[in-house]
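What you see is the complex with one protein chain gone and the rest in place.
In order of appearance the chains are A and B, and numbering begins at 1 in each one.
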Amino acid sequence: MTTRPEATTRPEATTRPAATTPKAQNTPSGTPTKITQGSPTKGGIGESTLRPDGTLKVTGEFAYSSDMWHEDMLWGQTLRSTVAHAEIVSIDTSEALATSGVYAVMTYDDLPAAMKNYGLEIQDTPVLAHGKVRHHGEPVAIVAADHPETARRAAAKIRIEYRELPLITDEASATAPDAVLVHEGRDDHHIGHVPHPNIVHRQPIIRGDADEAAKRADVIVTGEYTFGMQDQAFLGPESGLAVPSEDGGVELYVATQWLHSDLGQIAPVLGLPEDKVRMTLSGVGGAFGGREDISMQIHACLLALRTGKPVKIVYNRFESFFGHVHRHPAKLHYEHGATKDGKLTHMKCRIVLDGGAYASASPAVVGNASSLSVGPYKIEDVDIEAVALYTNNPPCGAMRGFGAVQACFAYEAQMDKLAAKLDMDPVEFRQLNAMEQGTLLPTGQVCDSPAPVAELLRRVKARPLPPEQEWLTAGAAGTSVDVRALPGGLSNTTHGEGVVRGVGYAVGLKNVGFSEGFDDYSTARVRMEVINGEPVATVHTAMAEVGQGGVTVHAQIARTELGVNQVTIHPADTRVGSAGSTSASRQTYVTGGAVKNSCEAVREKVLELGRTKFGTYHPAWATAELLLEGGKVVTDGGEVLADLADVLEDEAIDIELEWRHRPTEAFDLRTGQGNGHVQYSFAAHRAVVEVDTELGLVKVIELACAQDVGKALNPLSVLGQIQGGTLQGMGVAVMEEIIVDPKTAKVRNPSFTDYLLPTILDTPTIPVDVLELADEHAPYGLRGIGEAPTLSSTPAVLAAIRNATGLELNRTPVRPEHLTST
Amino acid sequence: MRVNFTVNGRQQEADDVWEGESLLYVLRERMGLPGSKNACEQGECGSCTVRLDGVPVCACLVAAGQVEGREVVTVEGLADYAKHREDAHPGGGCASGACGTTLDAAKRWQSRPTDGQTGEAVELAPIQQAFIDAGAVQCGFCTPGLLVAADELLENTPSPSDQDIREALSGNLCRCTGYEKILDAVRLAAARQGEAAQS
Partner (left out) sequence: MDFLRPASWEEALAAKAEHPTAVPIAGGTDVMVEINFDHRRPEYLLDLNRIGELSEWEVGQESVRLGASVPYSSIMEHLRAELPGLALASHTVASPQIRNRGGVGGNLGTASPAGDAHPALLAADCEVEAESVRGTRLIPIDAFYTGVKRNALEPDELIRAVHIRKADGPQQYSKVGTRNAMVIAVCAFGIALHPETRTVRTGIGSAAPTPIRAKEAEEFLNAALEEGGFWENGKIITPAIAQQFAALASGACNPIDDVRGTARYRRHAVGIMARRTLGWTWEQYRGVGRTLEGAA
C-alpha cells in the first residue's frame, strides 16, 4: 500500500459555489441585520407578542455565531492541556508550522501586548498557558489553517513536554500547610482578607448571636450537603469569526452575554485601543452564564491579526466542556434550630465553593452564596461563611442561579428535616418562617418590595395532585402499560414494580441584578423617524439576546412609550454603550429600563417639537398630560392633537442614554452587612416523582411552580423562562453532573453521551402560577425572573425523592446507586 | 472527492470534499445551508436532523460520501417540502389521504403571527408557524432539528398523543424551554392540521 504525499491528502480549503457567497467581498455571510416588526394589536407591554426573530429562527436563516462564513477564511484550532497541573518544560511548534495549509501557530511567546491575561474581575487567566497549566483542557497553543481538519492535524503535531505538579483538588489539599499555590504572587484585591492564597474570596455574615440563640432552640438539625458540578450546556457551541480590518483593527462576530465586558478584556491583550475592536453580536445558542467569560474571542482575533485573514473558530461539544466555566460544585454545612412551636431560632452555615483554576466570577458567587444562604426565611441570628477555592479542577463561574442554587439545595433540605423533627407539615413550617415585605435580611438590608413567599407555597400546595399510576391505560384488550410514563421510560425496566410516589416542596430566594456596589447600568439608543409615512422607532442596544426574548420586550416597550406600531431592533454591537450582562435576571429590568428611559426622552423631544409646530392651534399642548398612542399625539383624555408623521416630518429624533437602577453597597468584609442587592425574586415548586425504588430510577411526574414576576411584560416569554429554569433545576437533581476524577483532576465525561440533559421524555408537566405584585422601584413594577425557578426546582425534586424512599440524600444529583445503596 | 446529491429539491455538487466530512459539514460550510445545527456532532442532540430519502437522521453522523445520489431535506426546505406534501397528499400527513383538504383550506387555519417580518411575507410550514405561535422558540438552536422531526411525526401520525410526541422528539434536546411550549406547538400544529382536514 502506498502512502500518498501529504500535499495531496490534506483536505482542500472549503469553498462555496459562487451563488451562495455574499456579494460584497469583505462582508461575511451571517452578519446580523436589523429586524423590523409591526403588530396588529397594540403590541405593548403585558401582551404576549411574538418574537421578532421567530421567523428567521424557524426557517434556519437566523445566523448563529457558528454559521458565520467569509470568503477565504481560515479555521482556528486550540490545543489544550492533557494534564491538570504541570510545568510546561518545552513547546515545539515547528512541525505544525511546516504543515501545508497552516497559516499560523501561536503560543504565549507570540502574544503581542504587555497584557497577557484576562478575567472578569481578576485578570488571572492567561490567553495561552505561560510556563504552567493549572487545569485539564487549558489552552496552550492555537493554529490557523485553511480546513478544520488541517488545523486539527497541525495542532496534534505540536509537542509539549509537561512536568506534572501536585494537584490541589479540594479544601483540604488547598489549605494544607505545605499546599502548592495555584496562583503565586497574587496581588488582587481579595488577597488581603482571605485566610489562604488558595482561597479566592471569603465573605462572612454575622448578625445577632447564633450561639446564644441556639440555646433557645428545642430542636437543632445539622447537615453536610454536596452539590455536583453542573454545566450550562447551551446548545450553540462557542464560536465566532474575526475579520481583520484595514485600520489594523479587527471586526469580531461572536456569541456572548456581554459585548462590552468582552471588549474590555480583548482589546488590552491584542494591544489595540477599544475602538479598533468592533464587536457585533451573532446569534447566540443559549448561554445560562456560560458565555460570561471569554472563550474563543481572543484566540480568533490573534490569529486573524497574525494572518491578515478572517478566522473562524467553532468548538465541538467535547471542547465546549473545556471552553467555558461551570457551576461551582459545593460542600455546604448547615445548622438550624427551631422552637417546638416551629419558629426558627438561628442558622449557621459554611459554604465551600470549588472555583477551579481561575477566578472567573467566583468572588461574586461567594457574595451571593453568603448573602442568600439564609433563604426566604426570617432568622435573626446567623453565623455565615462562604469561600471559593482555587484548585486544579475545571474553572467554575456563572451559571443561572449563581451561588444561590447551591445554598437553596441545602437550606431546603434543612427545612424538611426540621419539619420532620417537629412533626410539622413541611409547607406550614416554611410558611410560619417565611420572609415578607419589610423583613430584615442577615445583611441588614430590608426587603422593601413584595415577598409573597408563604403565598407561593400555598399556591403550589393547593394545586390538585396528578392522578396516580398514569402509566396504566385502559384499552379494549384490558389494562396495558405505557412504559413511557414510568421510571426508566423506553428502556422498559418496570411495569409498575417497585414504583413509589413522593411529593416534595421547596422555595428559594434570588437576587436580581449585579450586587455589592457594582455600577450596574445599561445604555439604549432610541431613534424615531417617519418612514413611508409611518412613524418607526429603532432600538439600538448592546444587549445580548441569548434566547430570553429581550428583543421582543424592547419592541413592546417602544410601542408602549412611543405609540408606534413598527419597531426596528438594531443588531447589538459595541457602537452603542454597554448594556451590561444578560445574566443575573437583570436584562429586562436594566436594559428594559434603559429602553424605557430613552423612549421617554424621545417622547419629550417629540412633544417639544409638536408644541413648537402646533402648540398655538390647541390649548391642550400646553396644559394637558400628553401621550403617544396609535401613531398620534393624544391627551390623557384621548383627544388627538396631531399625527406623529406631521410632528416629525423628515426629522429624526435620536437619543442615547445610560440608565441605572438604585445603587447597592459592598458587603462589609467582616460582618457582611450592607444593602448589597437591588431586588429579590422568589419562586416555589412542588415536585411529584415516581421512583423505582429497586432500580433507583426516577421519573418526575410534575413540577408545579408559582413565581412572583412583579409585572409580566410578555406572559408567554415569562412561562418559557420559568419552565426552562425549572427543567435545568431538575436536571441537576437527577442526571446532570460533570465528573472530575479526584486522582487526576481530569474531566471524565465531556460529551453529551455521558453528560446527560433531560430529554422531553424525562420532562414532567410544568404548570406555572404567575403572581404579579409590583415592585415600585422597578420599571413597570417588574421583577427579574430568569433564575428563581432554577433554585427551588432541585430541592423540590430531592424532597420528593426523599419522601418516596425515606433516604436522607445529602448530595445532588442523585444517582441510581445512591437510591439503592450500591 | 466529489459528492452529488439533491438538497431541498435542487441538485447540488460539492467538490474537494474531505472523506471525513459529515453531511452536516457539507451542508453548513460548502452549501451555505447552516440551518442544520452543530450542537453535539455525536448524534445526542438532534439539532442537525434532516430528512435523508425521507427519513429523519442526524446529518452529523452521515458521511458526506454516503449521500451520493440521495435526497436531503433541511429546515431551509421544510416549508416547500410541507407544501408539496400538501399538494400531493392533501390532508397534511394523513397517510391514507382520506382526510384530505386543500392547501388553501389548511392555510386558513394558520393564525397569522401577530407580528410579521417586514419585507416579503415568508411562507412557513404549519409546524414552523406553530412553533412561533406557541412560544416554542427561545435561543432557537434546537429549533431546526425539532421542526424536521416534528414535521415527520405529523406526516405519519396526524393526531399524536402527548406520549407519542414525547417519544418522537426524544432525540432532540432543548436547553431553554423545558419542552412545554414545544409540546404545545406540536399539539397546535396537529390541531390545525385536523381542523383543516375537517373543513
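The rule is short, and it goes like this: a contact is a pair of C-beta atoms (placed from the backbone, for glycine too) under 8 Å apart; a residue touches a chain by one contact, two chains touch by 3 or more.
These numbers were taken from a predicted model, which means no experiment stands behind them.
K.L.:
The chain left out touches which of the shown chains?
P.N.:
Contacts of the unshown chain, counting the full complex: A, B.
K.L.:
For a quick check of understanding: of A:97, A:219 or A:481, which residue touches the chain that isn't displayed?
P.N.:
The missing chain is touched by A:481.
K.L.:
Can you work out which residue in A:756, A:785 or A:798 touches the chain that's missing from view?
P.N.:
From the options A:756, A:785 or A:798, the contact with the absent chain belongs to A:756.
K.L.:
Looking at the whole complex, which of A:70, A:136 or A:699 touches the chain that is not displayed?
P.N.:
A:699
K.L.:
Which positions on subunit B touch the chain that was left off?
P.N.:
Counting only subunit B, the missing chain is touched by 1, 18-20, 22, 41-44, 46, 49, 55-58, 60-63, 65-66, 68, 149, 163, 167-168, 170-172.
K.L.:
List the residues of subunit A that touch the chain left out of this view.
P.N.:
Against the left-out chain, subunit A lists 1, 9, 152, 156, 316, 318, 473, 475, 477-485, 487-495, 497-498, 694-697, 699, 734-735, 739, 748-749, 751, 753-754, 756, 758-762, 815-817, 820, 822.
What we mean here is this: only the chains that are shown with their structure count from here on.
K.L.:
Please compute the C-alpha centroid of subunit A, do the same for subunit B, then give the distance between them in whole Å.
P.N.:
The mean C-alpha positions of subunit A and subunit B differ by 29 Å.
K.L.:
Note which residues of subunit B are touching subunit A in the complex, please.
P.N.:
13, 15-16, 18, 20-21, 28-42, 44-45, 47, 74-76, 78-79, 112-118, 122, 124, 128-129, 131-133, 135, 137-144, 147, 163, 165-167, 169-183
K.L.:
Within the complex, which stretch of subunit A touches subunit B?
P.N.:
Per the stated touch rule, the residues are 11-17, 20-21, 29-30, 35-41, 43, 48-64, 66-67, 69, 147, 149, 232-237, 283-288, 314, 316-317, 482, 484-485, 490, 546-549, 555, 566, 716-717, 719-720, 722-728, 751-753, 757, 759-761, 763, 765-766.
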